[in-house]
Each structure stands twice: as C-alpha cells, then as structure tokens.
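With one protein chain removed, the remaining protein chains of the complex are shown where they sit.
Chain lettering (A, B and C) follows the sequence in which the chains are written, and residue indices restart at 1 in each chain.
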Amino acid sequence: MQREATHAVAPAVPVPAAKLGMWWFLASEIVTFGGIIVAYLVFRLAHPQWLEEAAHLSVPIATFNTLVLLTSSLTMVLAFAAVDRGDERRVATWLALTVALGLVFVLVKAYEWRHEIAAGRVPGESGFWGFYYGMTGLHALHVLGGVVVNACLLIAALRRRLEPIAHRVEMAGLYWHFVDIVWIFLFPLLYLSTH
Amino acid sequence: MSETSGPQAAHAVHPAPQGFVRRYLFSTDHKVIAKQYLAIALFWAVVGGLSAFLIRWQLAWPGEPVIGSGLLPEAFWDGDSWLAQSLQYGSIPAEFYNKLFTMHGTIMVFFVAMPLLLGALGNFLIPLMVGARDMAFPRLNMLSVWTLAVASVILLISFFVPGGAAASGWTAYPPLSAVPELSEVNWGQNLWLIAVALEFASFLMGGINFLTTTVNLRAPGLSLFRLPIMVWFQCIAAVLFMLSVGPLIAGAVMLLLDRLAGTSFFIPSGGGEPLLWQHLFWFFGHPEVYVIMIPGMAAALEILPVFSRKPLFGYRLIVYATFAAGFLSFIVWAHHMFQSGMDPRLAMPFSITTILISVPFALMVFAMIATLWGGVIRFPTPMLFALGVLGVFIMGGLSGIFNGSAPADIYIHDTYFVVAHFHYTLFAATFFGGFAAIYYWFPKMFGRMLNDTLGKIHFWWTFIAFNATFLPMHLVGLGGMMRRIANPLNYDFLQPLQPLNVWISISAFVLMLGQLVFVVNFFWSLVAGRRAEANPWQANTLEWSTASPPPHHNFDTIPTVYRGPYEYSPPGVAEDWLPQHRPLVGGPAATA
Amino acid sequence: MEAHAHPNYVAIWVWLLILALFSVMITAVPMPHPLMVTVVFVVAAVKAILVALYYMHLRFEQLLIYSLALAPLICLAVLLLVLLPDIVYHP
Partner (left out) sequence: MLRWLPESVSTFSGDIDALIRLIYYTVGAWFVLTFAVILIFLVRYRYRPGRRAVYLPGNTLAQSAWVLVPGLVVLLLDIGIDIYGERVWEAVKLHQPPAAVQVRVTGKQFAWEVLYPGPDGRFGTADDRQLNGELHVPVHQVVHVTLGAEDVIHSFFLPHLRLKQDALPGRQLTVWFEATVPGTYPLVCAELCGTGHTGMFGRLIVHTPEDYQAWVKAQWPSS
C-alpha cells in the first residue's frame, strides 16, 4: 500500500533536462553508428581479402587526424572548465581552438578522400570501400555539425554573453566527445589491424 | 534546448500565443501538437484504407475493373493522367498492386499507428497525466511533428514520381529494393527510404520529450509507481524505439548508398549480403511492434478500471511484465527469418524466446480480466472498445504461437495466416486501442462529448466486420495462400479458397464503410456535441482535474498527488472513486 | 553547474596521445595477427572509456544517464552475437 505523501518526489539531485535529452540523442547515435560498425565487423570477418584493400589507406595521415581530434576534445573540455570558472576570455580561446582543430580534421579527411578517389578507389569498387566512405563520411558529417555548433557558441562567447550559453557548452562538449569516441574506434577498425 | 534551465521552467505559466499561425501551425503547445499528430494519422488512415480497399478488390475479383471506374469515360483511361496510368482501364495491374500493399503497410505502421498512439496520445496525455504545464522541450516537440509532416509530404510525392511508389513490400528486402531494375521502381524507393528515415528522426525527437518530461516534470507527490500506466507504457515504447531504430537508420543509409552511390552493401553480385538488411530491419521491426502495441494496450488498461470502478489489478506486476516483454523483444527478431536462409541452428533459440514472450503478455491479459472481477461494469463506448482491445489481442496473441514455433512456421510463413495474425495484434492496438482512447479522451481534447449511440453502433459494426474480415484470413493462410500475390486465381490449389477471399473482401468493405459512422460522429460532435464537464467519467488521473479542454497552461495550480491512479471504490470513502490529487480530509492516511 | 571538481584534463589528454601512438606502433611489432588486433582494440576501448568517464563526466553521473549510455551497447552486442554465425560462419 502506498502511504500518502505530499513531499516532492523528484530525485535528490535532479538530472538537468538538457543533459537527459542530450544523452538520449547520444544513445540513439550510439545505436546508429553501432549498427553500421557491427555490419562492417561481420563483413570484415567474412572477407579476409579486405586486409589488402585496407592496406592502401595511409596510417600516418590517420594517426595525425586521431591526434588532432583527441586534442580537440581536450580544448573542448577546457572550454567547459573555463565556463565553470566564469572565465569568458578563455572560453572563447578554447572554443576557437576546437573549431580550428575540427576544421583541420575535416580538411585532412577531404585530402584523404581525394587521394583515394584519384587512385580509383571509389565507393562501388568493393565492399570495403563502400564501408570506408560510408563510415568516414557519416563521421565527417558529424564533425562538421559539431564545428557549426561550436562556431555558434564561439560567436556568443566573443560577444561576452556567457550566461545564456553556459550549459550549452557542456552539451556541445558531450556531443563533441562522442564524435571523438566514434573516431577512436573507426581508426583501428579501418586503418590499423591491417598487417 | 535553451527552454530548460531547470525542472521548474515548464511549470512557469506562459500566455497563450495569439494569431492563427503561432497558435495552430507552429505551436509549441503539446495539446495542439497532439491534435496535429491526430490529423496526420487520420489523413493517412484514409489513404491506407483506400489502398486496402484496392488490395481487397483485386484479391476478390482479380483483373476486374474497380467498382465505379466505369463511370469515367473511355477517353480518361486512354489519357496519361496518374490514375489512368496506374489502373489499366480501371483494373489493377500487378505492378500497381505491389505498390499498394507496400504503401499500405508503410502507411499503417509508420504514418497511422505511431502518430496516433505515440504522437497524439503520448503528447496529449503525458504532460496532463504527470501534472506538467507542457513537455520538457516544447520547441523540439514542434520540430518533431513538422519533421513528420515533411516525411508525409515526401511519402505522398513518391506516389507520383516516374516509376511510381515503392513496390518491394514495407520490409523492403534487398536486392529487390536495392536495384532499380529489379523492382522497376526508381525514385519511389529512394523517397520511401528518405521518408521513413525522417519519420524515425521525428519519433526519436518525440521520445526525448516523453522520457524527460516524465523524469523531471512530475507533480509533487507523483512517484514513479503512482504514474498512470499510459505514462509508463509511452516511456517504455519510446525507449524501445530509440534503442532499436539506430541499426535500421544505418541500414537505410546503406541501402540508399546502394541505390545511388554504386555500393554493394546488400547486393550479392557486388559482394553484399541481403540477409544483413533483414537482420537490421527486424532487430528494429520486432520492438517496433511493441512500440505500437504497448500504448494501445495502455489505453485499454486506463479505461477498464474506470468503467469497472475497480483498481487496476496488479499495477506493479503489469509494469514489470512490460519491462520483461520489452527486454525480450530485443532477442526475438529472427523469428521473422526462420525460412530466410539464416543459419537454421539459430531458429530454436529464437523460437524459445519468442514463445516465452507470451508469458508477460498473458500476465497482462489475466490482469485485465482480474480487473473486471467483482467490478460494477458499465458499457459506454470507450469501455466497449477497451474490451475490444482485450478480446482481439487475445486472438492475436494466441495465433502468434503458431508463427513463433519455427517448425510450424515452415508452412505458415509468408502465408495469409501471418497477415491475419498481425492484423489481429496491430489492428487491436491501432484501431480498437486508438478508438477507445479517442472516445475516452475526446471530451478532454475538444471539450465536447462524442455521441454515445453512434459510438456503440460504430463499435459493434467495427468489431463484427473486423472479425468477419480477419478470422477467415487464418483459414486462407492455412490453405496455403501466399502473401503479396496479386492474383490467387493463377494457382489451381488456391481456387477452392476464392469464395473465402470474396467473403473477406466484402467484410473488409463493410468494415471500412463502418468508419463513416465515426467520421460523422467526430465532426458532428466537434461542433454540436454535448459540452463536457471537467471529469465526465469520474476518473482519478490528473488530466481530469483540470478543465475540458485544458487551458493553455494545463493547470491553474500544479496539483499535489496523494496516491496511485486507480483508487476506485476504496474502503472508507463514500464515493466509488478517489482522485489522485484530492487530499483525504481527516481520514486515516493509510487508506490509499 | 557541477558540484564536483574538474579532473586533470591535460593529464588524461597526455594518456590519450600515448595510447594512440602506442596502438599505431604496436602494429609494426611482429606478432600473431589475432593478438595484435586484440591489443589494438583493447587500447581503443581504454581510450573511449577515458573520454567517456572524464571528458563526458560519466563518472559523476547518475544511474539514469549511465543506463542510457550502456543499454545501446548491450543491444549492439546482441545484434553482433546473432550476425556472427549467420553472416560470417554460415556454411
């Protein structure tokens, strides 16, 4: 039997709605990226010959891009820390760095794509290249989306309007780190484990 | 997502927006959004119903010109209008037939059932039932309904592009759906994929609201186990949808790349794997069935206690059983693939989980029956439809055992037995559940009562015609008739079944005709129905504690909740109901 | 904002870089392929966990957020388990 109670029953420390919504979005992103990664995994295991095709990819370039993205996660989280301290100038600096690193990642990726396509390795070439372009393309779109969001926050920060964007920096950060994590897995899936 | 600087934000009173556009088109009010979903669902129900009409016409009288087509002049049929091209002098060619059942399935599942049961019911009821002023993210809510509207327009356009609408079934199995030459459909299938993917995006956005509103915006005193079943089930449905749809979104992108970018994810000649799509589709597809069914069941579970004047039997048991069913729904999907060429050793494990899933649903049915025991049962229209859900769902659940058993499925798979089965379950949820909900919450939604006599006529007409349509379909299936064939008369062994097919078609037409009663009742009551008081059914849940229809801000003061939602005929209280928000004056605190 | 103190983000970043470079270099070391793959993916998982726990603050979140992050992974594991026999090892 339920006893009558009038006290509020919200959890002791309520989960902010925006954070809950963001994590819901990220969960749906996890299953989406996860779906295509699972598909790639089973195909890769079923086709040992993809090993040779994957060997065409440039590990040094991808390593560079990995370092770029990992570093951008650091700058993003430092922006969040600066928000917590109320340090407006630093927020703008870190956000600007994040945006720049995100753009570097996309440009390097575009260079890679151009190189592969010039060598005749187009999506229809084989299953591997279908997955390569599908997965990196979907990921690059997510990076671009993050760059746009971060750029908007940067503009707001430059205008010294920290108050309204304070928790948005945290949310954008969650998204940005998620995109980073996806790359952390795409890197070994596509580039490493080839030899 | 700036509208949420704290749980209290949505409890702030905002003035109602003025002007038609802000008020009815780009509204952030969950009640208006619910009505928009309802309108979309009803529009598509008409299109889906028309396609069902043509399907049944063709199956009863293959090749005969559709009734009424003779009224149009010969010159019209010689012309190159869309209709003249689709129907050949009024009769239905096989390629158009394939489009019809493809779009019928797509429309009914994605554009009728989900907008009606989640979009309209979830949006309307969750904030009212938890005592909130609106959803947690009102603007996201608006975005979700408009995304669905865009998806609807794209799906509608797909009928009219060259080559016509998609024709590879609502399951879109590749390679048929992956190579335009194989299905003779080009942009129709591309648009289909885009529309369905947008629809998924729409309901993902909706789901954020369902969960966040329930977690953060509950009225004081409304603990989780005082939530109405409807809120529980909507949230479980939203979570099931979110967790299962991702791989299919990925699959839809891959299929679109196969069609447009020359990849071969699903095309075997290029090294692809057609079975992968089936796995991705059904990994989503089975939870999706419950996404639709659970809110339909919830409508019945809300209504049964009210008109039995009894507490819902085993409230917690029902919630736990639904969790169990939701969990199991992730490990049963391969039962759609027993004969697909998947590893046959997988069949028995999936058969076992499938048949096990009958246990939680059986518990739910038994709890519904136990709720009736010892009650004081009245039979207004919502109660009739709720009992309809119960009865039809029992039938659908029982026939599911045949399909779930892998060896029996060898014979039954892809026959009309399957068609009969999923119409018993999904029709039960969508139409009986949906109508129960509409008759029950119409006064809250529109401030007027639906006519009860017309409602009863509508119920009995629907119930009888429904069973006359779908019960014989089991027999046709046992007779061996395959799904998705345009002409059963082509097959000698199906000839003896033809009288049954004619009977099914006539019953289906009667069923469709019966819905006119509802249409008349709906629109007539909208303008001339009896005005509804705040709580016409003497129900306990919070939505009845405010005016009918509720003001823009839902509650003048946020109610405080003292007990669970189903305290009917509690001991020590003179009336046979005790609303959630009414304090017991001077009574012992432990009664509820 | 958060009540907890911010962890040392730079130290975690250094760890991430070291792990990334380690996983690249390990591929040059001669060893059985399965072992190499295992090491590479364990390293990737460690990096992902570091990012999720500290940069995304999962360490400081409540059960609800945790389950939103974990439930999809369980679902994906189930999907993978069924696809393996069917797509990879089918007769």
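Please note the rule applied: a contact is a pair of C-beta atoms (placed from the backbone, for glycine too) under 8 Å apart; a residue touches a chain by one contact, two chains touch by 3 or more.
Keep in mind that this is a model prediction, so the values were computed, not measured.
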item	value
Missing chain: touched chains present in the view	B
Touching residue (missing chain; options B:61, B:187 or B:315)	B:315
Per the touch definition above, residue among B:352, B:464 or B:534 touching the missing chain	B:352
Residue, one of B:100, B:395 or B:465, that touches the chain absent here	B:395
Of B:76, B:366, B:422 or B:503, the one touching the omitted chain in the full complex	B:366
Sites on chain B contacted by the missing partner chain, in the whole complex	94-95, 97-98, 167-169, 173, 175-176, 182-184, 268-269, 272-275, 308-317, 339-341, 344-345, 347-348, 351-352, 355-356, 358-359, 362-363, 365-367, 369-370, 372-379, 387, 390-391, 394-395, 398-399, 401-402, 405-408, 410-415, 474-476, 478-480, 482-487, 490-493, 497, 566, 568-571, 576
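We take it that only the chains that are shown with their structure count from here on.
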item	value
Chain pair with the higher count of C-beta pairs in contact (A-B, B-C)	A-B
CA centroid of chain A to CA centroid of chain B, Å	35
Multi-chain contact residues (two or more partners), chain A	11, 15, 20, 24, 27-28, 30-31, 34-35, 38-39, 42-43, 46, 167
Chain B residues counted as touching two or more neighbouring chains	215, 243-244, 246-247, 273, 276
Touching residues (chain side chain C, partner chain A) in the complex	1-2, 6, 9-10, 12-13, 16-17, 20-21, 23-24, 27-28, 33, 36-37, 40-41, 43-44, 47-48, 51-52, 54-56, 61-62, 64-65, 68-69, 71-73, 75-76, 79-80, 83-84, 87-88
Partner chain C, residues of chain B touching it in the complex	215, 239, 243-244, 246-247, 273, 275-276, 279, 283, 330-331, 334, 342-343, 345-346
Interfacial residue positions of chain A with respect to chain C in the complex	11, 13, 15, 19-20, 23-24, 26-28, 30-31, 34-35, 37-39, 41-43, 45-46, 59, 63, 66-67, 70-71, 73-74, 76-78, 81, 83-84, 166-167, 170, 173-174, 177-178, 180-181, 184-185, 187-188, 192-195
